[in-house]
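Remarks on the structure that follows.
Missing here: one protein chain of the complex. Every other protein chain is in place.
The block that comes next holds chain A.
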Amino acid sequence: MMGGICSRKREQLVIENGGCRGVSERFCKIASSKWLGNSFSRPIVDCQPGRGKCPSLMDLCIYKIREDIDKYSSFSILPRDISQQIFNELIHSRCLTDVSLKAFRDCALQDVFLGEYPGVKDSWMDFISSQGSSLLSVDISSSDVTDSGLALLKDCPNLQTFAFNYTDQLSEHGLKHISGLSNLTSLSFKKCDAITAEGMRAFSNLINLEKLDLERCSGIHGGFFHLKGLLKLKSLNIRCCKCVTDLDLKAISGITSLKELQAFSSNITDVGVSYLKGLHNLTMLNLEGCNITNACLESISALVALAVLNLNRCRLNDDGWEKFSGNKNLKVLSLGFSDITDACLVHLKDLTNLESLNLDSCGIGDEGLANLTGLTLLKTLELSDTEVASNGLRHLSGLTNLENLNLSFTLVNDSSLKKLSGLTSLKSLNLDARQITDAGLAALTSLTGLTHLDLFGARISDSGTKCLQYFKNLQSLEICGGGLTDAGVKNIKDLASLTLLNLSQNCNLTDKTLELASGLTALVSLNVSNSCITREGLQYLKPLKNLRSLSLESCKVTASDIKNLQSDALPNLISFRPE
């Protein structure tokens, strides 16, 4: 989560885990706009006729077929790419059913992406297998397909990509049915209990496999020796597999083709990491949350190709980092939430290729930052919750490539912020700290490229908002320090690029604020909780057709008021509070 600049820490974890829990705390920040992007699977713009861009004749025909789908018994006379387009549209619009599926038999489709699609079961596999040797990619994640359905895939010998995540219908016996699909290059069985040590035998013949995803599988311990012969394997994901131990890594220590290993939150220790030493092609290693200490640094320093290394939430302190300076190819390094201090940073100063450094919640102070002055390629620097204070910022003045800087919950004050005024590449800046005020913001008006500005807890008043006119490109803005009135919102109303606006906890804001915001038609997320907004103010939100998330907790607005607004004018609104 480097650069997850708008998210509170508790949410960072949730996002890392790929969970879909929403934002629960009433007054916490709206999570980042990234969260909105992740959780809604369908795009907002539905390319229907009559909405701006002229639909092609092909599109019109496809919509027509979707409307009358029951009238068609077979699309097999159509060229493959056309029937594929119709098929994709039916999935996209959730119009594909047991019946309409039959029209796609023997259409020589290449892709069948039915992940999360409702109602997929064994009988659908008959249709899938009828695509025969044309079929290249299949996703039946979260379906009710069982062993016998999976057996039908044997008729599709050219299958390259197969995903069957989140299934509890499969047995380790059923897995055997994929063992003949030797053209598979990518295989995904996230959270699948059928993947046992014995079940993994089915993978041993898949000699072309490049990518294997077993995230959250609970029974894979002991099965890794079946992967030994997969000498093209480049990417292995065993995130959150608590069962994985050091011996499992020993079993894959000879797969030197590996480039990416995701072992986030598994049961690996320093001994396990030592088995990775020979993986000289490894460019990406994620050991976040593993039970490792500084003793593993020696092993990691042997991995000279490493470009991305995540050691967040490990038991690291300042010992032994001198070995580490050999990892010259590192571009992304995450050491957040560990016990390192300035003494560790001394050994990072030669990592001059670094583009991203995460020191979130580490014991870093002003002196340590002096070691970063040579890291001029840095684009992302995460210093949230550190001891960095005003004297440290001068060391950042020369990092002119910085695009994302997080200084939330640090001790920096207004007068030091002018040290940042030359960082004109900055796009995202987090100054969520109570001691920041209008004066600090005034020192930053040269940062005209900012697209994300987080002043959540800063004490910004109406007069401070005048500086916001310099940030015409802002897409997200949070000012929740309690000091704003409607007069301040006047200086926000012209920030036409805003998609996310959080003005919660400014309890003096009234309906006038919503009237002023009514021109911000790009808004996707709006939060004015804990204010004097009333039901009468909701009318001003009607032009905000892109709005998907609206939070008006502790206002004089009820859930049914918002529901009325939703059905009247805001069809895209899918998340609102109160609810």
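In this section, a residue touches a chain if its C-beta (ideal position, glycine included) is under 8 Å from a C-beta of that chain, and two chains touch if they have at least 3 such contacts; residues count from 1.
Just so it is clear, contacts and distances are computed from a predicted model.
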{"item": "Undepicted complex member, UniProt protein name, chosen from \"ER membrane protein complex subunit 3\", \"Trafficking protein particle complex subunit 5\", \"Elongin-C\" or \"Elongator complex protein 4\"", "value": "\"Elongin-C\""}
{"item": "Selected from A:Ser56, A:Thr448 or A:Asn564 as touching the chain missing from the view", "value": "A:Ser56"}
{"item": "Residues from chain A at the interface with the omitted partner, ascending", "value": "49-50, 54, 56-58, 60-62, 64-65, 68, 71, 75, 77-79, 81-82"}
